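With one protein chain held back, the other chains of the complex are shown just where they sit.
Then we have chain A:
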Amino acid sequence: MMTKLVYDGTFEGLLTAVFDIYEHKLTHVYIHKGDCNHNALFENVMHVVTDNNRAVRVLKGLRQKLSADGVQRLYIAHMAEMEGEDQHLLGYIRYAFDSPRNIEEDFGNRHVMRLSEIIRKVRREKHRMEAFVRFQKLQDGTFYSAVEPDFNVLPLLIRHFKSRYADQKWTIYDIKRNYGIHYDLHDTQFIAMDFTEGNKPDNVIAAFTADEGVYQHLWKNYFKSVNIPSRKNMKLHIRHIPKRYWKHLPEKI
């Protein structure tokens, strides 16, 4: 019979679920995030109680079966919060445990292949954010940017922006997931802001420095000047910058 595992959505929770599967010797399982009230008639439902000790034991086991990079990839894939992919992550972990040798490059296996696809998507989104973040200089000297990435990639951006903009304060805010990262010239930390009416996260014009408008204007002009009209190719243009990103790019507004 199919067993449905309901877990809390954390990485520790996922690892605890793996522990439970092996403890109860389950074979046919389906993993589900969050609380679930409607169940099919013929199925077992098990609630996974996230347990740090169990999670650490599974992680330790994983480290013996996978390279450090492999564990990292698994973690990133989970953190991205892609809908309906937990089943593949679970499949990947079980395949890693059940196989006598390292399976990271077995792209013939559907779970391994799927993980590689997920990672590719997440990396692309991370790269897009590194490209499409547009800072706006505020009066207190902070460079602020609002973004809406497809997946949860903000934590992956810290290293890049911290090493590049080491001498300026900056904030990158994920409007969709309502949290941001802030760098204060020493460290980065996660922040959540309270946006009440009239104080929207993507509307900070009132707080601009005097020259912010000038540079945005110059940038828009530059963007127009470098275009070669006789080579126009909108299909290619939109493939590179899909429309959903336009509203946060001054040159496309």
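Following the convention adopted for this analysis, a contact is a pair of C-beta atoms (placed from the backbone, for glycine too) under 8 Å apart; a residue touches a chain by one contact, two chains touch by 3 or more; residues count from 1.
In this text, contacts and distances are computed from a predicted model.
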In UniProt, out of "Putative DNA modification/repair radical SAM protein", "Peptide/nickel transport system permease protein", "Amino acid ABC transporter membrane protein 1, PAAT family" or "Xanthine dehydrogenase", the chain dropped from the view is recorded as "Putative DNA modification/repair radical SAM protein"
Using the touch definition from the top, which of A:Ser145, A:Thr171 or A:Thr188 touches the missing chain? A:Ser145
Mind pulling the chain A residues that touch the left-out chain? 103, 105-110, 113, 116, 127, 130-137, 143, 145, 163-168, 211, 214-215, 217-219, 221-237, 239-241, 249, 251
